[in-house]
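Beneath this line is the structure, given in structure tokens, with notes to follow.
The complex is shown incomplete by one protein chain, all other protein chains being positioned as in the whole.
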Amino acid sequence: MVSRRMPPAADPTRPPSDVPITITLDGTPYTGTAGQTLAGVLLGAGRLSWRTSPGGASRGVFCGIGVCFDCIATVNDACDVRLCQRRAVDGDRVVSQGLDAPLPLRSAGTRPAHGVADV
Amino acid sequence: MSDVLVIGAGPAGLHAASRALDAGAEVTVLDAHDLVGGQFWRHLPDDRAAADEAQLHHGWKSFQQLRVRLEEHPRCRVLTGTEVWAIEPEEHGAAARVHALSGPSGALRREEVLLTPERLVLATGAHDRVLPFPGWDLPGVFSAGAAQALAKAERVAVGERVLVAGAGPFLLATAASLIATGATVVGVHEAAGPSALCRGWLSRPWELASSARKLTELAAYVTGHLRHRIPYVAGSAVIAAEGNGRVESVRVTRLDRDWRPVARTERDIAVDAVAVSHGFTPRLELAIAAGCAITADRFVAVDARQATTVPGVYAAGELTGIGGMALSAVEGAIAGLEAAGGVIPRQLLAERARQRAFAIRLERAHGIRPGWTDWLCDDTTICRCEDVPFGALSLTEGATQSLRAAKLSTRAGLGSCQGRTCGRTVEEILRQSPGLLGTTTTDQRPIAAPVRLGEFARE
Partner (left out) sequence: MHVVIVGAGIVGAACARRLAADGHDVTIVDRGGAAGGTSASGEGNLLLSDKEPGAELELAQFSARLWGELPNALAGETGRVPAIEYDAKGGLVVALTDEGAHALGQFASGQSGAGVDARPITPGEARRYEPWLSDRVTGAVFYPQDAQVQPAAATLALLESATDGGARLLQGHEVLGPLLDSAGTLTGVRTSRGQVSADRVLIAAGPWSGAVAERLGVRLPVLPRRGMILVTTRMPRRILHKVYDADYVGAVTSDDADLQVSSVVESTAAGTVLIGSSRQRTGFDDTLQVVALRRIAARAIRLFPFLADVPMMRSYGGFRPYLPDHLPVIGADPRLPGLWHATGHEGAGIGLSLGTAELVADLMAGRQCTIDPAPFAPDRPSLAPHLEAEVA
């Protein structure tokens, strides 16, 4: 039905039992196990796509090895992070990117001094 | 004592590093991923290592031995999570100036790493080439490499009913990984027809006898397939994926020997994921930036000692031709020895010759044939980053024959992946019409990885 992570108990390779970690995507929590990438957590929990392409199409993981950039999202305020390459840390905040990608607002003094430009 | 930098910690890079240590060099191995092993030995991280992980891999034991040796060797430094973003040719003694950043992928401020090794071994490998088809950008369509990586390094199956399609023995490996992760593989559709497969694999069988390791690997896949009763269909391709918001079915069709769809042979198969690969594209950007000459068939040109055209720079593995793990390993060994000034034993050269013969069969049997573009429609996405459809690239006679100008005016290949996914396809389409002039290719990417301005800015 969907992508999913093999439960350790059913896994013939006998991985250790889960060490649950929780990340959020646009505020929705997703739980995986320590050692997964952010893309792995999302796919393992059945989430297939998160980004919106310039033409409005849904994108998730395509190449899985850091080449295609389909899976990029903003992670803890840093934009354009390849989720398939980034190890998940409990509490990571992932925000999807699309035509209205969120702005990284970390650097001091970079917020707009005023409202909208008047020209 | 010479110092050798190896970029890429897959089979070629690890063997290069190990042999360079044998020859007495100071060795640094660098890889963008945070674990060594490359795509071939992509595995679970230490804190999640599985007791019986070997069953997901070929040559797992030798990988473990290599890895432990490099990690524990006093003359070896292993820099994982270190991404090279630029290479400059170097004129004074060093082989190149290598600019890298170390830290979690995509973090805001990674640590700068500047290396100026006397000798450089490039072992940056390859990634899947996926030929586009209508619907290939639907969620649920994955490259076979993604299905593999997620299975081996995440224990995630990309779907429950998965169809594997494309060309080459990698499809069998992918199917095996999917099965080992609990998925049902509904079929393996190989584009090469039975006659190409026979021509590639069954002619001069005595040559194959010496590629024993590779044959064992393939035989294991084949017996696995028989056990799981997976249909293997030669001369067949996925020509469309359909579904509402995600893939729900694929259309497969028979192909003629040039990979043209055969009319009235289509059928739809219900799936929830597709894993596709039509071969591999070498990751050439660093070699090009270092100044290495590229061959007409788009690999790094090397001599008998794996030396590139740039003094002090060597290349090994899929960069020099697609031939699988065993060829990569022996090329890496030769490159590592040569870079460190060691003596190359004859058996290594003989082993490489055997493995190269295997690679030639691979290409003969599974190489991409030109008819595939017949399955494209005007609205089929070619460039996934910028959503450029095939119709926008079907330029007429009289249109610009400059690849650069064509890219700029269509935006194909200008997005985040910088043409890594669509570049070869865009070139192939433009070469058919209006034709291309000049030596520019989509492999030229002086910025080898995205890097935040604050990570390299300096007055």
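Order of writing sets the labels: A and B. Residues in every chain begin at 1.
The rule is short, and it goes like this: a contact is a pair of C-beta atoms (placed from the backbone, for glycine too) under 8 Å apart; a residue touches a chain by one contact, two chains touch by 3 or more.
None of these values were measured; they are calculated from a predicted model.
**Student:** Give the residue, chosen from B:Thr116, B:Thr373 or B:Ser402, that touches the chain omitted from the document.
**Tutor:** Missing-chain contact among the listed residues: B:Ser402.
**Student:** Footprint of the hidden chain on chain B, which residues?
**Tutor:** On the side of chain B, residues 86, 88-89, 97, 99, 108, 289, 291, 386, 398-406, 408-409, 411, 414-416, 418, 436-438, 440, 445-447, 450-454, 456-459 touch the unshown chain.
**Student:** What is the set of chain A residues that contact the non-displayed chain in the whole complex?
**Tutor:** 54, 77-80, 99-101, 103-110, 112-119
Everything below uses one rule, namely that only the chains that are shown with their structure count from here on.
**Student:** Which whole number of Å gives the spacing of the CA centres of chain A and chain B?
**Tutor:** 24
**Student:** In the complex, go through chain B and note every residue touching chain A.
**Tutor:** So the residues of chain B in touch with chain A come to 32-34, 39, 42, 44-45, 47-53, 55-56, 104-108, 127-128, 137-143, 145-150, 153-160, 180-182, 245-246, 272-273, 381, 384-387, 415-417, 420-421, 450, 452, 454.
**Student:** Can you name the residues of chain A that touch chain B in the complex?
**Tutor:** Those in contact with chain B are residues 1-6, 8, 10-16, 19, 33-37, 40, 43-44, 48-49, 53-55, 57-70, 72, 75, 77-78, 80-82, 84-87, 104, 106-107.
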